[in-house]
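I'd like to ask you about the structure that follows.
Every protein chain but one is kept in place in this view of the complex.
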Amino acid sequence: MRYLPHTDEEIRDMLQVVGAADLDGLFASIPRNCRRSGDMDLPEAMSEWDLNRHMNHLAAATAATPEYRIFMGAGSYDHFIPAATTYLMGRSEFSTAYTPYQPEISQGTLQAIYEYQTFITRLLGLDVANASMYDGASALAEALLMAIRITKRRKVAVSTAVHPLYRKVAATYLSPAEFDIVEIPYGSDGRTDLGGLGNPADFAAVAVQSPNFFGCIEDLQALGQAIHGDPKTLMVTCFSEPLAYGLLKSPGSCGADIACGEGQSFGIPRSFGGPGLGIFAARRQFVRSMPGRLVGQTVDKDGKRGFVLTLATREQHIRRERATSNICSNQGLCLTNAIIYLASLGGSGIRALARLNHDKAEYLKAALKKAGVAVPFESPTFNEFVVQFPPGFADTHARLLAKKIVAGLPLGAYYKELADHYLLCATETCTAEDLDRLVKEVTS
Amino acid sequence: MNEPAGTTGLVFNEPLLWEKGAPGRCGVSLPQRDVPASPLDSALTGDAPDFPDLSEIDVIRHFTRLSQWNFGVDSGMYPLGSCTMKYNPKTNERQAALAGFCGAHPLMPESLAQGVLKIMFELQQYLAEITGMHAVTLQPAAGSQGELTGMMLFAAYHRSQGAPRKKIIIPDSAHGTNPASAALCGFKPVAVKSDENGLLSPQAVKAVMDTDTAGIMITNPNTLGLFEEHIRQVADIVHAKGGLVYGDGANMNAIMGIVDMAQTGFDAMHLNLHKTFSTPHGGGGPGSGPVCVTRALEPFLPVPRVLEAGGRYTLSDDFPQSIGKLHAFYGNFGILIRAYSYIRSMGAANLKKASQLAVLNANYIKERLKGTYHLAYDRPCMHECVFSDKYQEAHHVTTLDIAKRLMEYGFHPPTIYFPLVVHGAIMIEPTETECRQDIDRFIEAMQAIAREAEESPELLHAAPRIPKVRRLDETLAARKPCLAG
Partner (left out) sequence: MKELSELKFADDVRYAEDHEWAKLEGDTVTVGISDYAQDQLGDIVFVELPQVGDSFAKGDEFGTVESVKAVSELYMPVGGEIVAINEALEDSPESVNNAPYTDGWMIKVNPSNPADYDSLMDREAYLEKLKGQEE
């Protein structure tokens, strides 16, 4: 086996030094009743060539872009990934390193994290960003737990226009300790309706998403004012499509205390939903309550600039059961991916790309409207929006799969009241021709 | 001894991203604009984020230079205890990059996702077989999320028995994630001390186990690199009071094909695919922490679960007792492919051999260094061994100094100051993928450093001098946090 370098002779010599008769003898301390009775029943080892064939076959049994036209976002977006990004991601000095606990020989990872933290604070309009959470959903859950710690209140409010799968994860995280989640409805315009919120002082945090699950851009400023009706209540803003902030007002500038969500859009392949990137940023005053790792700037013995993991006393390896989170491994390589991609885009590029996404989706929306498809929510959207197809569209949706078109995500499974409603997405990877064809197919 | 692997060479200074570039440069070519511009309410739009504009070569040079300041497994031996820094096979990367996998949308209709679902289903079966457990969830994104899942399963199980419990037993040698994960679930950790042999004592567990205790979290082999020899008695004590046993499988690399984890009494355990199953650590992640459980805990596993019937794979949410969901989708699927690719490349015999050789390498290091460095527990070890700086104290040389000097010999330092139960711990895990020559050179470097500690300790105090930067002022970083530029 090419990963196991020992020759038989080396094994013999080493066993002699150790004082064991054979390899089995190394395991003498393991009681009989803990041992396996037989060999593991696993498929035969494959040569690399055989494995390639096997994996090619499995990959071919999965529909993926560009072969399929997938007009579906909902937390996983098809964005163009430049060759330079993929190329740099192949640098094994990044991928085969561990967490940078020895800063002198991890400056590459550490500076990349510091640059990532900086870009995220600038994107989201907040003071500090951590070195990532697992994904957008767990980032939201941790944001709510953080608000509970800061305010010492046991109840949070979450908009039903937040991604339903994120809400499910948040509920799973909050339920063992019996914290309550109150759901806030969305209005007929597709935006969160805070009308029934009551007294914000009842809540540790109020969480909204923008663009929300329906693609609608929330009026974060107005929401922020309502939520901060009690100055202690935290405004948590989440997102599944952070590219929108190339164009939109940042959550921080609208009053968000914590902004968090999924960063897969930043050059990370969709990979059936993971690994992605949990983005997490907050106001400076809350930094000591934040979960996750933080990198800070400092100097070395000779006064030279360098970077280290810092404020580690918040974390599990020091504070154990009193830590701000149990997170240890995060999504380090994915944040490296994101900073490489964002550096390539630059400030001008992210603006242009965000506009292009918005305009592609608007083009599709207008064409569908013109063809008689109902667009129930009137609020402005970014690169996703909801349509209502005539009853029975499910058959058309299924028929289009055979033509290698996925005509959006059916919403009935997530919202009972939204049967026949579909969430469509158009990014920069959809040509006008693709969009025209989709309109034709769904209306014929 | 031959010349040490560590040497000097040309690396480059490189500014921060925003210290370079020029407005108007561009590092990407956007797809052609073939749709008209469409207005958006200016009340909603803001300024473009303040990112520098860089060209493609600016970005390539920047990150290439940064990467050269890093030490990875591909650079040299990385004997970081408890982290299993084994070689990350390149074929795994090839498989994960296949268009069908990396372009797959997670909410595709099942009929279009058969390839990826099959991988998940089969990987669950393999992990069940390797551990001896009954069912598996692949959803947890890392080991600590696996622990959290395990604790949620325990809480759900006790609730289903009509008797929620409040406490959880955790040995003092445990990784910090154990108590942190338990606390997130509302359990109060109760510590038990290791005995004089570094092992969990059945008497100590018996003394604290009661009917308000949900169970125990055990790392086996433990963080001292020792197999918990009384594991069965401990499990029996916990089970007798209605409790459950959680296994932290961070150290599974020692015992594949040798130990049946269900037989040892585990009710649930997580695996770290980024340790045992060769997926790269990525400078801190992404990892993957599948949880394996017995039949009794299966109904509580997170949803959706992958099911198979007649060769067709489906995702099902129909498990009313499920704890819910830990990840927006199905976990770190790209990491699962790599682990799958590894298991298929290795087969049963090579996985077992990997464990045997990992244990051989660790014992070999232990035997050859035990006169030179103080060995915390002089017993046969598993895949790692724990020394301390006790012999070097007299020369005012600490574990930190030894670690920093080791860099100059071209090795990544071992894990230091953990486990907490050994003062000044030096925890060495060579893994099976290091060959004898490299292990010998590591041993020789450690011996040379021990001599230097006696003869010229200033070499150690000043180390490291060859890397890009020298020792960094962590106090300044924490007192005056500068977390963004």
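Just so it is clear, A and B label the chains in written order, and each chain counts residues from 1 on its own.
Please note the rule applied: contacts are C-beta pairs under 8 Å (C-beta built on N, C-alpha and C of every residue); 3 or more make two chains touch, one makes a residue touch a chain.
Small disclaimer: the values here were computed from a predicted structure and weren't measured.
Here the missing chain is touched by one residue of A:319, A:404 or A:437, and it is A:319. Contact between subunit A and the absent chain runs through residues 288, 312-313, 318-319, 322. Although one chain is not shown, part of subunit B still touches it, namely residues 417, 474-475, 478-479.
The working rule: only the chains that are shown with their structure count from here on.
Separating the centre of subunit A from that of subunit B, both taken as means of CA atoms, is a distance of 20 Å.
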